[in-house]
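In this view, the complex is presented without one of its protein chains, the others remaining in place.
The block that comes next holds chain A.
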Amino acid sequence: MKRSVSNLKRAILLWRKNAQVRLMARMAYPGNFFILTASVIAHMVLNIVFMNVIFNFVSDFSGWTYREALVIIAGYMIIDGINWALFANLTGITRNIVNGDMDFVLVKPLDTQLYVSIYRADPEDWSRVVLGVAVLIYAIAGLNLSGWALSINLLLYSALLLSGIVIFYSINLIIKSISFWTIQGWGLQPITEAILYGSRFPTGIFTHKFVRIFFYTALPIAFLASVPAEFLVKLPDFYLLGASFLIAIVFFYVSRKFFYFALSHYASASS
């Protein structure tokens, strides 16, 4: 237990140091830094515009009102932001493999999965998280929630969102690990993006039984943003709470095993 706490402390310290270095590197080019931040914010705002366009034509979307649907969008924005702000290097695994930079990751006395995940962080993407939280606050303000009910629902929402972050991280890691075989793995990035985009919609749109089972188990995008939102604004099925945590643990375990299996196929690059 003591060792795990010390490892976690070290991981946080390293992530902080890495993020600091990355932020300084980003700010070494002020023009690019401001453009990047602006484009990240614009990308997030577009999601809200997209939702507004839909609700200009309908009063509810698969049983969700505008404000309720915004809670899902906020969850998606937070997961997306955390994914980039903490684990941006997963996107770059392909680059690390192609040019052999993975060599230097592998010789460091660190947990390889951890270091591969946090080796490069994109600090400007915290703006996605901030924007997501702002949208969440705005959405909650328009709902009839207050007092204890709000506190408990928010607690459950946070726990489930954390679970959603773990699930998405694990799916992302499994997909990006395929690069160890394909070497050039740029085609994998749109897959993870499509999975994350899919999480912006309420689970009610999965009307067919098999589609529903698929998105709750094999590719559990239902647990990313939609199920946490259900716990905040609707009367949810409480078994989903346990299911979300169980899936997060299973997916994290499988992704870790798969990553190390894939890593054993690393062939490095010629020097």
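Quick note on the criterion: a contact is a pair of C-beta atoms (placed from the backbone, for glycine too) under 8 Å apart; a residue touches a chain by one contact, two chains touch by 3 or more; residues count from 1.
Keep this in mind: contacts and distances are computed from a predicted model.
Student: From the list "MaoC family dehydratase", "Cytochrome ubiquinol oxidase subunit I", "Succinyl-CoA--3-ketoacid-CoA transferase" or "ABC transporter domain-containing protein", give the UniProt name belonging to the chain omitted from this structure.
Tutor: "ABC transporter domain-containing protein"
Student: Which of A:Pro109, A:Gly147 or A:Gly242 touches the chain that is not shown?
Tutor: From the options A:Pro109, A:Gly147 or A:Gly242, the contact with the absent chain belongs to A:Pro109.
Student: For the full complex, which residue in A:Tyr29, A:Phe238 or A:Phe261 touches the chain that was left out?
Tutor: Touches the omitted chain: A:Tyr29.
Student: So that we can see where the missing chain sits, which residues of chain A does it touch?
Tutor: 10, 13-14, 17-18, 21, 24-25, 28-29, 100-104, 106-110, 112, 264, 266-268, 270-271
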